[in-house]
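Working notes, beginning with the structure itself.
Yeah, one chain of the complex is gone here, protein chain that is, but the others are all in their spots.
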């Protein structure tokens, strides 16, 4: 792909935490030119008014939210980011692609290849199954080449990113039992979005920790799809998310059964030798969300337990960056032939 | 007043943070017998279901929320606590008093003696001005005797309690200039109530501090009323509340001009010699909300600044206890002739 | 055992978070008379000076910390609580028992029946193996009768309490595979004690979550001892603690393999029918530490996952109350023949 100096981008549905983070990352990206930001709620207001932390950018003080249609914006923007709810994003993708834009979707709408699985987990029919074949799962460390050439990228969910990056190399190398995987995840409250619900009030979350979505969280659909591909066999896992009182960060602890005495460190080293955002902590250090919050990095550490024979693998990421908007930018960089780290360090 | 072994009590509108704290305090009160708890939203559910932390009390596992009318409940309950929004509480007080119950109102409805002031600050006409004469301002350290005999007690707001207890002795003794009082207050988020609003989401409050209600917060009405009484002259003060990321606690810092070199410590010692919940820290220690949270105590400390000539007085309290429900119980104890500290330590 | 009106108690090493909570609980206990509180660091200061939140109790304003020897205090106190570090508590127990006091130890010193296991996990020889036979593991829901008659009680650790109460009934009924147990635990920072270490600074813990002690935390010694007793076979488990930014609270998520389609609810209902502090949430609700913080309650919920065949059991407790000081009081109540809930609700 020919390298270009800059690319015109638009963000649809930029009113939540993911959208805000995406807009801020795009504003500081040296090769992204933000030409449109949509939000019905904020139409007519400038980006700087709604996102004060973006206020140092001249573009943010000038650019107004719009509720213009994708058909129109898709003619100007070369790449469109969808930070819309699932079930809504799907309605925007088609018109944007037809208008000539490439699409990076941060919702769940194009992550699941099988419409039946989508229906099972999201409780309604997929609205554009014809586009599913074009969609590439936006995990750059795994699908770097496909993403480069994609016109429609489905960015992974925050939990899936934290589960898949540690597990895929181990499953590919057949170092662990695919039938015996447990993922225990802890997420900051921004993962719930900017929704006015009692459950997410400060007083309800502060000095509180609680599991939720037990035992069948929606993110299982994409996690198991990708693990099955890596394992070459159908994989079903146990996954329990918990809400903890931090703004940002996901910590995932994986309980695994090794099949081999093979070198875990080599499996990870090989898989992520060229992955600028995977930080392998090995058997010495342990991950901490505060070491990755505000960055696009995922930390991965592991331990063998000689007492139980199990392998414990742990990961830490920022749910809004590596788990959402930063990963979307990483995909954008690949799609445009930019440095993979452009705008992200 | 003849001491009785126990008193039947009811709580109206017990669905918020203040109501929950009140119910919990009443459940552990050795002389309060909780006979009714109302909430339209929770009618039919037990107290223990809605307030799990109260679940160790047999009464909480049995007693169900009701939406019965005050006319009915007022016949059984001897004392009714109103944890209703202002403008609503006023509608319940009359029928309860008529039914023979004494009323302890935690809303603002009966705090302001002058209906015109009420209208100015609360933007509507007072609905029962005829009851205002009966209402006693429920600050036990100041109005102990009146509260004992009252049939209608208007419990102070959380901020007013933190401002009035440090200031009233100084104004009564004419130790400070009444025309030059500044109160800077910091409050935990429970002060905003259990409302599903974006502003009070965890992510919006955590890692944030902000002023609000500048320069004319509603609590000024009652603060200035009571300060004027203490000073014997009309007092207008500067008051700025701020929201800080704690569940509970108010810290107020008062900037004052002394009129005298009089002994501040003696003024406080004298005023609060028999006040079991006022902890005078003097000139050595400084208050900290964590030392009072979960208790009915207010801490008060002070410093003279020889460089500026000002007197700095600081107070700390739990906004839900001494600033609301604990203080209501303290009034209840006085009204029933119980130990002032009953159920509160 | 003959019921007495009150019991003289002493607390040794009351300077940390556990000691503070214990002192506060004893001050409000209707049948405990606190006669001595020791701390080398605070000797000569009153309890109220060091623990302001206890300041409403007359005893706290009068009683001074002492560094008197256990030989002396053991003559006055009928029951001595040890809130000392492990390795230190053991030195106090002998002299206290000899002086005639009964001892409730909150350290790890008497939890492990096998001195070799103690050495393996605590890295030094046990200093009083002769006392181990007398020690009763202080988990009232499991050892109610033995505790009643004990002269030396070893209170469980905070994590063990959260793991054992959900697991013991299931192992006893042989409802789960003893060889396939994973415990993922999250703890508030008070669990680390009041130690001036960089790792526990506000800025290091706030907006952070991290695993630690992987894979062999000391608490495994007592957890596996008690699980083995319940299962009737040697049990080795996987246990991973994590530090989360709350002051108090432990949330444990257990991943289990059922052996049966037996009624989990009946197993729990039967085991805890008379346990006033076990709140069974069943398959409908999920635990939340905020529902138990400040109480002696442990919440337990469970879910079968038809997709994986696993059983997920979750518990929530306050690490300083049910996980330490509250449980010690519960043991005290049993030892003295008081209501099990005395001073705890």
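Letters A, B and C mark the chains as written, and numbering starts fresh at 1 in each.
Convention: contacts are C-beta pairs under 8 Å (C-beta built on N, C-alpha and C of every residue); 3 or more make two chains touch, one makes a residue touch a chain.
Quick caveat, the model's predicted, so the values are computed rather than measured.
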| item | value |
| --- | --- |
| Residue of C:207, C:222, C:288 or C:317 touching the missing chain in the full complex | C:207 |
| Among B:237, B:275 or B:345, residue touching the chain not depicted | B:237 |
| Absent-chain interface as seen on chain C, which is shown | 17, 189-190, 194-198, 200-207, 245-247 |
| Residues of chain A (touch criterion as defined above) contacting the omitted chain | 28, 52-53, 55-57, 207, 276-277, 279, 288, 290-297, 299, 341, 344-345 |
| Positions on chain B where the hidden chain makes contact | 182, 184, 186, 204, 206-212, 214-216, 236-238, 240, 242, 244-249, 251, 253, 255, 286-290, 293, 303-305, 307-308, 310, 312, 314, 316 |
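As a working rule, only the chains that are shown with their structure count from here on.
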| item | value |
| --- | --- |
| Furthest chain, CA centroid comparison against chain A | B |
| Innermost chain, taking as reference the mean of every protein Cα atom displayed | C |
| Maximum inter-chain contact count - chain pair | A-C |
| Between chain B and chain C, centroid-to-centroid distance (C-alpha), Å | 36 |
| Chain centre separation in whole Å, for chain B relative to chain A (CA means) | 47 |
| Interface hub residues of chain C, defined as touching at least two other chains | 207, 288, 290, 293 |
